[in-house]
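Here is the structure we will look at, set down as C-alpha cells.
Yeah, one chain of the complex is gone here, protein chain that is, but the others are all in their spots.
Per-chain residue numbering starts at 1, and chain names A and B are given in the order in which the chains are listed.
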Amino acid sequence: MAILKPILYLLVYPGLLFLLVYSTFVEWVDRKLYARMQNRFGPLHTGRAGILQPVADIIKLFAKEDIVPERADKRMFSALPVFAMAIVCTAALYLPVWHYQAAPSPISFPGDLIVVVYLLSLPTLIFFLAGWHSTNFFSEIGGVRVLTMLFGYEIPLLLALLSPAVLAGSWRLVEIAVFYQNHPLLMLANLLGFLIAVICLQAKLERVPFDIPHAETEIVGGQFTEYSGRKLAFFRLLGDVEMVVGAGLIAAVFLGGFPGGLLPGLAWFVVKTLFIVFLLAALRAATSRIRIDQMIAFSWRWLAPLAVLQLFIAIIIKGSAS
Amino acid sequence: MEFKVQLGPQHPALHEPISIRMTLDGEVIRDADLRLGYNHRGVEKLAESRSFIQNLYLTERICGICSFSHQTCYTQGVEKLMELVPARRGLYIRTLVCELERVHSHLLWLGVAGQEAGFESFFMYTWRDREVVMDILDWISGNRVHYSMNTFGGVRRDIDEMQRKKILDTLDLLKQRTDYYLNLAASEPTFVGRLAGVGKLSRQQAIDLCAVGPTLRASGVPMDVRKDDPYAVYDEIPFEVSTADSCDVLGRAVVRVKELIQSYRIIEFLLKNLPEGPFKVKAPRKVKPNEVYSRYEAPRGENVHYIKSNGSDKPERLKVRAPTLANYPATIAMLKNGFIADIPLIFAAIDPCICCAERLVQLDDGRGRGRVLRFSELRAMANERAKKIDYTKREIAWPF
Partner (left out) sequence: MSLRIAPFLPELLRSLFKKPVTVRYPFEKTPVPAGFRGNVVFDPAKCIGCNICVGDCPAEAIEIIRVSETEKKFKMILHNDRCIHCAQCVDSCPTKTYRMDGEFEIAVLNRRQLKIEYK
C-alpha cells in the first residue's frame, strides 16, 4: 500500500495518465472558446462536439513520416522532445492536487514553488536547443527569439509568484494554498500579480500576442520548422501539458489551491484551471502578435515594475498584519 | 553577422509563389530582392489566339480577387477600339460591380493584414462580414468570384427593383461594421503597434518608384484613375480620393478603410440614380486595326491593358500590367532596413497578387540563336544542379 500510492501518484493522478487526458481536454476547451469568440464552431466532428479532436490530431501526427534533417544533430534532435515532455510532467507532480492538510503530497517540500518555476522555464531552453540543432535558418531565428523572450517574461513571472508567497510566509505550494483558503480576502491583494502571472504564462506558452518564436507568417514554424511526425506531436502535447501545469501553478498560488482531498480537489482543479484557460483564450483572441522588441519593452516597462509594486503591496500588508 | 536567406517561393505568409532574397543583419534586413516567374501562365500569348469575346473570360481569370478589374479594363479598351458607346444603364451597373468588388477586396485585405500580424479574430470578423458583399455579388451576377458581368456594349445582366432595394438595405450593415473596424484597428494597442511606422515610403520615393493605388495614396499623393482619367460614369459621381500622410502600413490600412466608406457612398449614389433604358447595345465582332491603352483603378491600384487589333476578330497583342507589378520596386525600398517580423506586413500592404504580375524574361545572346527547352530537360538540369550541392556542409553555397 505504501508503494501503491506513489505509483498511482506518478502514473495515474496527477501523474501521466490524468495529465495527458486532461491536457487534450484543455486544448479542446481552449480551441472551442477561441472559435466561439470568433463566431465560428471550432472542432465539431470527432467525438461529441469535437472533444476528441486534439487526440485525433496527436494520433495523426504520430502516424506521419518522421524526418530528421541531414545537417541536424540527430541525437539531440530526437532526444529533446522527450526530455522536454519529461520535465513538464515532473513539474506537474508538485502541484498540490492530492493533498490533505495533514498529509501533503509525497514529494512536496518547503520551497517547491521555486522548483516548479524552474522546471517550467526549462522547456524554453529546450525550445532554443531544438531550434539551434535543427540548423535551419527559420529554426535558428525562432530559437534566438525564444531565449530573447525568456529574458522578458521570466523575471516578472517570478516576482508575481513571489508576492503571494511572501504574504503567506511560505515557499511551499501546499502551505500557500492553505493560507489563502483560510484567509480568502487576502487573495484580492494579489489581483495585480495574478494578471501579470496570466500574461507571463501566455508568453511562456508562446501564444498570441507572444507567439513570436514560431510566428507562422514570419518564420514558418520557428523552432519547430524541421520537426515532424512523432517529435512534433510531443512538442504539441508539451504545449498543452505546460498550459495545464502553468494554470495549475497560478491557481495554487493565487486562487487558493484545490482543497478537500481527492474528488473535491479534482473538481476545484478543473474549475480553477479552466477559468485561467478562459482568460488565456480571451487574451489570445483579443490581441495581435507583437514584435520581439515591443515584447521586451512591454515586459520591462510595464510587467516588471508592476510586479515589483505587487511585491511591495504584499510586504506592506504582511508588515501591518504582524 | 550578415547572412543571406531566401523567403519563399513556399512560405506561409505568401499565398502565391514569389521569392524574396534578403541580406540580413540579425533581425534587420539590409538588402532585398524579388524574383518572379514561379507561376507564369502565358495569358498574354494565349489571348492572341482567342477571339475578343473569348478573351473576356480569359482576362477575367488573370486574377481571382480583382477579376472584374481586368475584365472591365479589357472591355473598355475593346469598346474604344470598336468605337462603341455602351448603354448608360449598363455603365451604371458596371460601375456598381466595380465598387462592390472594391468593397470585397478591401475587406479581404483588412483580414489578410490581421492574419499577417497574427490578429486572427480580426481576420475572422472581417471575412465574416465580407460574406455580405460576396452574397450581393453572387446574387446580382450569378457567381461569387468570376462575375462575368461585362460584355462589349454594356453588361450581361440587369438589376431589378428588388435587388436594388436589398443592396441598399445591406449597405447600412456594411457601413456600421466598417466604422467598427476602423475604430478597432485604430485603438487596439498591439495591432497599431505592429502597423505604425512600418514600411516607410516617403512621398518622393513613392513618386520616383512609380507606386500605384493605396500604396501611393498612403504616401500623400492623391492619384486615382477614377478622378484623373474618369472611365465609365465616374465623372458624374461625387466622391473623394482618400489619402493618408503617415507613409506606413497603418496609413495604407487607413486609406483602404476610407475608400470603403467612399465606395458605400458611390454605390448608394449609383443605385439611387440608376437610369432607365437598355443595359447593353449590340457590338460588332470584328475590330478595325488600331491600338488602345486602357486604364482602370483596381482595388490594388492602376491596372493597365494595352490592346492592338489588326482587323480580325482576334487581338494581335494584349499586354497586361497588373498593379502589383508597379508596386514591386516600392516594396523593395520598403523592405530595406525593416525587421524580419515586418516582411509579411510590408509585403501584404501592397495587396500583392503575384500571379497577375508574373513576367517571363527571354534572354537573347545577340546572335539570334534561340533554344527551346522542354520541361523535362529543365527538370533534368535542375536535378543535376541540386546533386552538386553538399547539404551536409553547414555553410552551403548560395544555390540559386
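Here, a contact is a pair of C-beta atoms (placed from the backbone, for glycine too) under 8 Å apart; a residue touches a chain by one contact, two chains touch by 3 or more.
Computed from a prediction, not measured in an experiment: that's the story for all the values here.
Colleague: Which of these, B:121, B:219 or B:243, touches the one chain of the complex that we don't see?
Modeller: In the full complex, the listed residue that touches the missing chain is B:121.
Colleague: In the whole complex, not just what's shown, which of B:146, B:164 or B:265 touches the removed chain?
Modeller: From the options B:146, B:164 or B:265, the contact with the absent chain belongs to B:146.
Colleague: Which residue among B:5, B:84 or B:186 touches the omitted chain?
Modeller: Counting the whole complex, the residue in contact with the absent chain is B:186.
Colleague: Among B:6, B:39, B:54 or B:290, choose the residue that contacts the chain missing from this document, as touch is defined above.
Modeller: B:54
Colleague: Which parts of chain B are in contact with the chain that was left out?
Modeller: Contacting residues on chain B, toward the hidden partner: 50-51, 53-58, 60-61, 121-122, 125, 128, 131, 138-143, 146, 148, 151, 156-157, 180, 183-184, 186-189, 192.
Colleague: Need a quick check: the contact residues on chain A for the chain that isn't drawn.
Modeller: 33, 35-41, 44, 282, 285-287
FYI, only the chains that are shown with their structure count from here on.
Colleague: Compute the distance, rounded to whole Å, between the mean C-alpha positions of chain A and chain B.
Modeller: 43
Colleague: Within their complex, state which residues of chain B touch chain A.
Modeller: So the residues of chain B in touch with chain A come to 3, 5, 11-13, 27, 114-122, 124-125, 128, 188, 190-191, 193-194, 339-344, 391-394.
Colleague: Going by the contact rule at the top, pick out the chain A residues touching chain B in the complex.
Modeller: 37-40, 70-71, 135, 137, 141, 208-209, 211-212, 215-220, 285-294
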